[in-house]
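All protein chains but one are shown at their positions in the complex.
Naming follows writing order (A, B and C), and every chain is counted from residue 1.
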Amino acid sequence: MKDRFVLTLSCPDRLGIVARVAGFLADCEAFIVESQQFSDPDAARFFMRVEFESGGPLFDAAQLTQKFVGIANEFSMRWELYNLNSRPRLLIAVSRQGHCLNDLLHRWRIGALAVDIPAVFSNHDDMRSLTEWHGIPYIHVPQSEGKPAQEQRMRALIDEHQIDLVILARYMQILSPEFCGELAGKCMNIHHSFLPSFKGAGPYKQAHRRGVKLIGATAHFVTTDLDEGPIIEQAVERVDHAHSIQRLTEIGRDSEAIALARAVAWWTERRILLSGDRTVIFR
Amino acid sequence: MKDRFVLTLSCPDRLGIVARVAGFLADCEAFIVESQQFSDPDAARFFMRVEFESGGPLFDAAQLTQKFVGIANEFSMRWELYNLNSRPRLLIAVSRQGHCLNDLLHRWRIGALAVDIPAVFSNHDDMRSLTEWHGIPYIHVPQSEGKPAQEQRMRALIDEHQIDLVILARYMQILSPEFCGELAGKCMNIHHSFLPSFKGAGPYKQAHRRGVKLIGATAHFVTTDLDEGPIIEQAVERVDHAHSIQRLTEIGRDSEAIALARAVAWWTERRILLSGDRTVIFR
Amino acid sequence: MKDRFVLTLSCPDRLGIVARVAGFLADCEAFIVESQQFSDPDAARFFMRVEFESGGPLFDAAQLTQKFVGIANEFSMRWELYNLNSRPRLLIAVSRQGHCLNDLLHRWRIGALAVDIPAVFSNHDDMRSLTEWHGIPYIHVPQSEGKPAQEQRMRALIDEHQIDLVILARYMQILSPEFCGELAGKCMNIHHSFLPSFKGAGPYKQAHRRGVKLIGATAHFVTTDLDEGPIIEQAVERVDHAHSIQRLTEIGRDSEAIALARAVAWWTERRILLSGDRTVIFR
Partner (left out) sequence: MKDRFVLTLSCPDRLGIVARVAGFLADCEAFIVESQQFSDPDAARFFMRVEFESGGPLFDAAQLTQKFVGIANEFSMRWELYNLNSRPRLLIAVSRQGHCLNDLLHRWRIGALAVDIPAVFSNHDDMRSLTEWHGIPYIHVPQSEGKPAQEQRMRALIDEHQIDLVILARYMQILSPEFCGELAGKCMNIHHSFLPSFKGAGPYKQAHRRGVKLIGATAHFVTTDLDEGPIIEQAVERVDHAHSIQRLTEIGRDSEAIALARAVAWWTERRILLSGDRTVIFR
């Protein structure tokens, strides 16, 4: 099987970017499978994702990188090159509710999520059995040991397993500002509301009190500003006056699992680029 | 054709309410076409809507009312009886954008909205031609005359035409607190965001800046608290990073028109009951 | 905790049904929690679901039944009375794909589905580990033993465990007409298309060829007429030209799991009534 690569880049917008990138790929005999681009007129910035197959057996990421660096410098690009056959490594953090974890692990098990999951971290022991049945180590640092100990352990796991993305799959803890800073751009959270509505605690309770007719969930990158990070995906579900907070919570679980699963899949396929506080999603 | 009535009521919840109401209707030989109820466990309050056909030629709203008042008092009900064959009277207020107005007038014209519209009010002259083509008087009080003059004229129209509901169909003015108070429960607004997100001015601009993946519209009752009134209906549409504020505005127009049209239709059929700051919608 | 009951009924439509039923419940000191009704004008038939709490310690299903039978006969009702605290018993049948099974078992595990699942049946062994991890016996009758042997074993399981509902959760076998007949009204299937589009085999392949812009899933009761049984719930998801059959299949899995989960939950709460080839769903 041929290797498949993704090149993502962003740079100040100007004439001829596509021509140079596409020309480079043609010279490398790379066959373009999919390509998207976006010119942000506000930021005067250009974004591109191109997925391609390698042209021959001697073709690898190191060679491509070496060849591309000149173009990248010329256009002042922020860029990355991924081999789609190399599996990114995820650390999933969870608390007592397992619907997002169960959903992600099932997708992983059936091959719908092409990642490695070296560990699941939690502040509770509830999800040990599910996780271990999937053959994944479960690391439990109880609340009693405190946030610094928990984050220290997560840091160690991230280092040990060379984690590419941390997923807060209903991990009901606020990370410390330092840890948020360290994880910038590589930590994703699912918030159980349609942001920016109902930030913070008890969003379904807030939604019930306000009497909204749709509830939602938001997958977003974590920043030090709680529930204010770049939004990746949102899902909504219709509700009505007869739904109790308990029922809203049940209905919302499906939106949470689906919004998070989509966000993780897009991330895995390198479809998410950051543009300041916003995301560019090349679906 | 037989008359068709709607009885709506709410009262403290207790045993036997349905039995008494249904018994009363059976005694009147009223044939129940549709009935819904809701027990709000938080408020310990019961809500009911029942739609029925009259039992005979001597049967009218006055007689029904007279007979029902005893039960209503016994259960401390807030209640209303409507003859669905009598058309409620709407005053529509609009500014320069006509998509909601055009949508409502078309529905009215083809008989999908069984109401009378004695007048359209505006602070601009832009929608005169559309309104008058539909045979409806257009009342224009320009911005230069000031808000008190505008509201005074609206009050006069409400009195003169015995208006049942005022619809702010993208009327880009904030009503004075006094006027809001006078209109409590009989004035509906369409806000061009998915409330409680993006209250106030420029919601599409706010949505663009925040980078949300869904935008929405909210039909709600007007209260003195801006964009905080009871929510009647919400609609959303998927958007992405490539959509400019202008494009969000265009996409949002459809959500606005549809959310408002549904809210008005439900109101016309007396499907909306108020429960504090929330609505009970018997669809 | 008080017992909670559901009474469902349908009968020829006429004056006074609600009054009699509600009067009966009031006499029993039953507190109505939720009630819906529907008059089908085409069939001139009345449908009702009423959920209520018992009035006292001596109050049970047997007594209620005995008391209600007179009214039921008078109105020629088809009716059933359920104690919501008694858990219905489900047999789930599955083949090689486990996304619907995994979804149902997780809901069951976290208490979102108040049922008992005495066994999972399959024509393949793939889902044994998942099922047994949940502590549920897994019965495997391979394809080589033939359909009669498989159905004989399912019949035995249904008898042994007093199964109330059989769920075909992507069980990729067509049941024999006899077995369909025996299971009438107590067997639910999830079909991976938006019926009546793309009946039969390979619906995602058909959808891809036709170039539809939305794909869907349909939960329906099984009848002898393949994919023609009464529809319970449908879900759709947007797709586009770039989606391969494989990608449609992946996207569709979420719709399948959600449509089936809703259908099962409604059935569990006795919200589904049959009206000829259609369903009445009192949500």
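Points worth noting:
Keep this in mind: a residue touches a chain if its C-beta (ideal position, glycine included) is under 8 Å from a C-beta of that chain, and two chains touch if they have at least 3 such contacts.
Computed from a predicted structure; not experimentally measured.
Taking the complete complex into account, B:Asn102 is the one of B:Thr65, B:Asn83 or B:Asn102 that touches the chain left out. Interface note: of C:Ser122, C:Asn189, C:Gln234 or C:Thr268, the residue touching the hidden chain in the full complex is C:Gln234.
Of the candidate positions A:Glu34, A:Glu182 or A:Glu228, contact with the hidden chain is made by A:Glu34.
Within the set A:Val6, A:Leu25, A:Ala72 or A:Leu104, the residue that contacts the chain not displayed is A:Leu25.
Where subunit A meets the chain that is not shown, the touching residues are 15-23, 25-26, 29-39, 238. Although one chain is not displayed, its contacts with subunit C can still be listed: residues 38, 40-41, 194-198, 209-214, 216, 230-234, 236, 240-242, 244, 275, 277-281, 283. Mapped onto subunit B, the interface with the missing chain covers residues 34, 97-99, 102, 106, 110, 112, 129, 133, 242, 250, 253-254, 258, 261.
To be clear about the criterion, only the chains that are shown with their structure count from here on.
Per-chain CA centroids place subunit A at a distance of 36 Å from subunit C. Counting partner chains per residue, subunit C has residues 34 touching two or more of them.
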